[in-house]
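Only one protein chain is missing from this complex, and each of the others stays in its spot.
Naming follows writing order (A, B and C), and every chain is counted from residue 1.
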Amino acid sequence: MRELLGEGEFELVVPDGATLVDCWEALRARNRKIDALASATRIARNGRVAALLDERVAEGDEIALLPPVGGG
Amino acid sequence: MRELLGEGEFELVVPDGATLVDCWEALRARNRKIDALASATRIARNGRVAALLDERVAEGDEIALLPPVGGG
Amino acid sequence: MSLFAIVRDAIDPRTLEAAVWSEACGAVTMFLGVVRERASDGRPVTGLVYEAHEAMALTEFAEIAHEIGQKYPGVRVGIVHRIGELRVGEIAVAVCAASPHRPAAFDACRYAIDEVKARASIWKNERYADGTGEWVSN
Partner (left out) sequence: MSLFAIVRDAIDPRTLEAAVWSEACGAVTMFLGVVRERASDGRPVTGLVYEAHEAMALTEFAEIAHEIGQKYPGVRVGIVHRIGELRVGEIAVAVCAASPHRPAAFDACRYAIDEVKARASIWKNERYADGTGEWVSN
């Protein structure tokens, strides 16, 4: 994912009251290659996989895109 | 078994042509307490559990009485 | 040793076992995931590189262990995953279960590694002899 997008961690600026869907759209606006990940990627907020994509985010939240896992 | 019978390894003398059943009877003549073991004990000859009790024994054979196992 | 850990150095299964075992336990089962010389498609592998979201992975390990406590009362499990660069033959993950009796120890160990592979936030990059690598999922 880092290789596909060409970047790792960064700050994402979204409007007050934004949801996880808004974050995804902001990421997409930054890099359209993210479309390739849409079907297999989960989104986590502050270390928990988000159950609802309309969860609101707050300043300082950690938003992580999680590709399919491969532990073990 | 050793505790029940009061003895461990010993030489058993049986006639030429004797079978494992004859060995069992010879052991029984020596110590009737062996009856208590009859239902749960297997007999091995030279390190292999005997399939047939009419197997003949030869001089020098090791005959072992095997109580129920308890490994692990 | 903690029952749940993400480590950067060699995993010692004996230390994990000692942390999991208690005097009521007659049965200890262990699963070790070891780097093997070939990928699933048969290509030779020179090693693996693992990355984790550590905080999430540790939470997931504890959740899996909690589920096991519910399904198999009296069974304790420990889960340790190594990250970074691993060579063929090195242990990537160790799961240990201790139980008074052996059926639950086997079932719990299997459940734990199945769940770790299915949902722990850990990613694996296979390294090939030609110097390239590829992220692979389970």
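Here is the rule we go by: a residue touches a chain if its C-beta (ideal position, glycine included) is under 8 Å from a C-beta of that chain, and two chains touch if they have at least 3 such contacts.
Since the structure is predicted, the reported quantities are computational estimates derived from the model, not experimental observations.
Asks: May I ask you to name the displayed chains that the omitted chain touches in the full complex?
Replies: Checking the complete complex, the chain left out touches B, C.
Asks: Since one chain has been left out of the picture, which residues of chain C touch it in the full complex?
Replies: Looking at chain C, the ones touching the missing chain are residues 13-14, 17, 21, 23-38, 88-89, 98, 100, 102, 105-106, 109-110, 113.
Asks: Tell me, which residues in chain B touch the chain that this view leaves out?
Replies: 1, 44, 47-48, 64, 66-72
Throughout what follows, only the chains that are shown with their structure count from here on.
Asks: Please compute the C-alpha centroid of chain A, do the same for chain B, then give the distance between them in whole Å.
Replies: Roughly 75 Å, centre to centre.
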